[in-house]
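Note that this complex is displayed minus one protein chain, with the remaining chains in position.
Take a look at chain A:
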Amino acid sequence: MPRYYFDIHDGERLAVDHVGTELDDLSSARDEATRTLSEIGAEEIPRDGPHREFAIAVRDDSGNVLFELRLTFHTRSF
């Protein structure tokens, strides 16, 4: 199984993934990244601040970035 690396930016800090996770294919990697981003969002958004941005960049074994997901939380007051 190929190994994918998920670099996660939680709005404050980038955590580079040096370990990686073995997954079936690119589609599984996308599902994993999507689920992870939504879990992190669900956890972090209620904690702090009206504006938050989270992102995950997924790399393959050779370091190529395969895709990036971004989640933005924005509050607008009237």
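As a convention for this text, a contact is a pair of C-beta atoms (placed from the backbone, for glycine too) under 8 Å apart; a residue touches a chain by one contact, two chains touch by 3 or more; residues count from 1.
One rule holds for everything that comes next: contacts and distances are computed from a predicted model.
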Query raised in the report: So which of "Crp/Fnr family transcriptional regulator", "Nuclear pore complex subunit", "ABC transporter permease subunit" or "Na+/H+ antiporter subunit G" is the UniProt name of the chain that got left out?
Result: "Crp/Fnr family transcriptional regulator"
**Report entry** Candidates A:Arg35, A:His51 or A:Arg70 - the one touching the absent chain
**Finding:** A:Arg35
Report task. For chain A, enumerate the residues touching the unshown chain of the complex. Result -> 6, 8, 15, 17-19, 21, 23, 32-33, 35-36, 39-40, 43
